[in-house]
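A single protein chain has been omitted; all remaining protein chains appear in their positions.
After this line comes chain A, so read on.
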Amino acid sequence: PLVRRVLHTTRPLHTTQQSLAPVPPLPEKGGEVRHGLIPEEFFQFLYPKTGVTGPYMLGTGLLLYFLSKEIYVVNHETVAAACILSVIIYAIKKFGPRVAAFADKLNEEKLATALAMKNEAIQALQTAIEEEKKEQWRVGGSSYLFDAKRNNIAMLLETNYRERLLTVYNEVKKRLDYQVAMQTLRRQKEQDYMIQWVEKNVVQSITPQQQKESIAKCILDLKALSKSAHAAV
């Protein structure tokens, strides 16, 4: 794949789609390497002429040539080189997979936050849609609501009218009761006055003679009664 890290002016204007996105995906694995250093293509390149052992023979031969002709002199640097290279190789073998997993985790987290944002937005929109649908259904049932409200109001009006009717009735009754009470009072008063007048006249008409006669008769009656009472005891 063409690497597109070029200036915009050198971008082919009319021969390709003029957009930088979507970027082609990265390959799954890097180039194949043997012994961590030498690309596989080198081995494939030498395979037709020399077979499988070709590159190894080349390497060994070169190394021995350098050593024997003292083009490469074994001195203290060799020992130092052996040390540092062993440290490097040990570090890579031991921590390599962990570092790769760490890098992958970083990328995963980036992707995950973006995906989470996207999903949250979708979720929010979904709930908004459902809310909207519910609101629409609610609006559909509003005629029932209005009927109930109308009934309510009619009942209120009716109650109010009845109450006022009752007040009127009570007021009228109070006035009529007052009149009735006045009449009874007047009749009572007349009756009392009449009785008093009759009693007064009767008491006045009792003469002294009649008084004496009636007292004597009472005494005689009492005596007779006491005699019969004595006898009973």
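Here is the rule we go by: a residue touches a chain if its C-beta (ideal position, glycine included) is under 8 Å from a C-beta of that chain, and two chains touch if they have at least 3 such contacts; residues count from 1.
Quick note on the criterion: contacts and distances are computed from a predicted model.
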Name under which UniProt lists the unshown chain, selected from "Fructose-bisphosphate aldolase", "Adaptor related protein complex 2 subunit mu 1a", "ATP synthase subunit a" or "Aldehyde dehydrogenase family 3 member B1": "ATP synthase subunit a"
Of A:Val79, A:Met194 or A:Ala216, the residue in touch with the unshown chain: A:Val79
Absent-chain contact - pick from A:Leu111, A:Leu125 or A:Val198: A:Leu111
Interface residues of chain A (partner: the chain not displayed): 5, 20, 23, 26, 73-81, 83-87, 99-100, 102-104, 106-107, 110-111
